[in-house]
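And now, subunit A:
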Amino acid sequence: MLGEGLLKGLAETARNFFGSYAGKDRLTTLQFPEERAPRIEASRNFPFLVYDGADPEAGLRCVSCFICEKECPPKCIFIEKSTDKKPDAVGKQQFYPARFNIDVSVCMSCQICVEVCPFDAIKMDVAFEEASTGRFSDLLWPKQRLAKSNDYYHEIHPTEAAGVDAELAAARAKAAAPKPAPAAAPAAAPAAPPASGGAAE
Partner candidate 1 sequence: MTVTFLILAALTIIGASAAMGLRNLIHCVLALTLGFVGLAMLYLELGAQFVGFTQILVYVGAVAILSVFAIMMTRSAGPHAEPALSASWIIGLVVAGATFAVLAWAILSSGITAPATEAPDVSVKQIGDALMHSYAVPLEIMGLLLTAALIGAVIIAMPQEKTP
Partner candidate 2 sequence: MSAQTVDQIFVLIKAWLMGHVPIAFQPIASAILSVAPVLVVFPLLFAITTVLERKGLGRMQNRYGPNRVGPYGFLQPMADGIKSLTKEDIIPRSADAVVHFLAPLLLVLASFLAYAVLPIGRNMVITDLNAGVLFFFAIGSMVELAVFMAGWSSRSKYSLLGAMRAVAQMISYEIPLVLSAIVVIMATGTLSTVAIVDKQAVYTHGVAHWFLFTPWGFVGFILFMIAATAESNRSPFDLPEGESEIIAGYYIEYSGFKFALFFLGEYLGMFATSGLAITLFLGGWSAPVSFLTWIPSYIWFFLKLLVFIFVFIWVRGTFPRLRMDQLMGLAWKFMLPMTLLNVFDVGIWHLMPHGILRWIVCTAVLILPAMLLSRTLNRKQKLQTRTYRYAD
Partner candidate 3 sequence: MSPLTSYLLLSAMIFSIGLAGALSRRNAILVLSGIELMLNAANLNFIAFWRYGPNPAALTGIMFTIFSISIAAAEAAVGLGIILAVYRHTRNTDLDQMNSMKG
């Protein structure tokens, strides 16, 4: 009979309509500014720079190696190398970025800069309420705005940060040891992932 399916459909929408007043399972919307969904650990938005310790200038892990700038597909990273050197996360004397800008109006959140960084200095942020009224000035983020502490990194991506910290600690220990015994090095090398090897360099 013509119209049977129509009635079925009407019944379904009616069930949704009245069910939305009865329980939460038919009203799945979150009222955003007041209610927030629990954060998903793997979510990502724009990159930020990690620093260790309390001082964003001194603790910045970035050594301005320009790899991320070269790899960035939309070319939204601009780095200016410093003239002097400062100790990096491992303790070695390195250059640091005098300027580090990301144009977030161009950034496409591809995470390639994070993949290629040998120093675990750039990571993906989860903050998304970044709207601003300045079309040009407010969307070019300088180093000061990009720098966020390691604690913040632990807060947003705990498992990932723990892994990074372990590697850095291993690298620091390796750098601190004067000359490791030749027997120990080959045993550690295959076990360590290649990233740690690069970081220790």
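The definition used in the following text is that a contact is a pair of C-beta atoms (placed from the backbone, for glycine too) under 8 Å apart; a residue touches a chain by one contact, two chains touch by 3 or more; residues count from 1.
Selection rule: all candidates are chains of the complex that A comes from, given by their letters.
Note that this is a predicted model, so its numbers are computed, not measured.
Enquirer: Just to confirm the interface: in this complex, subunit A touches which of 1, 2 or 3?
Expert: 2
Enquirer: Show which residues of subunit A lie in contact with candidate 2 when the two form their complex.
Expert: 1-3, 6, 9-10, 12-14, 16-17, 20-21, 26-29, 31
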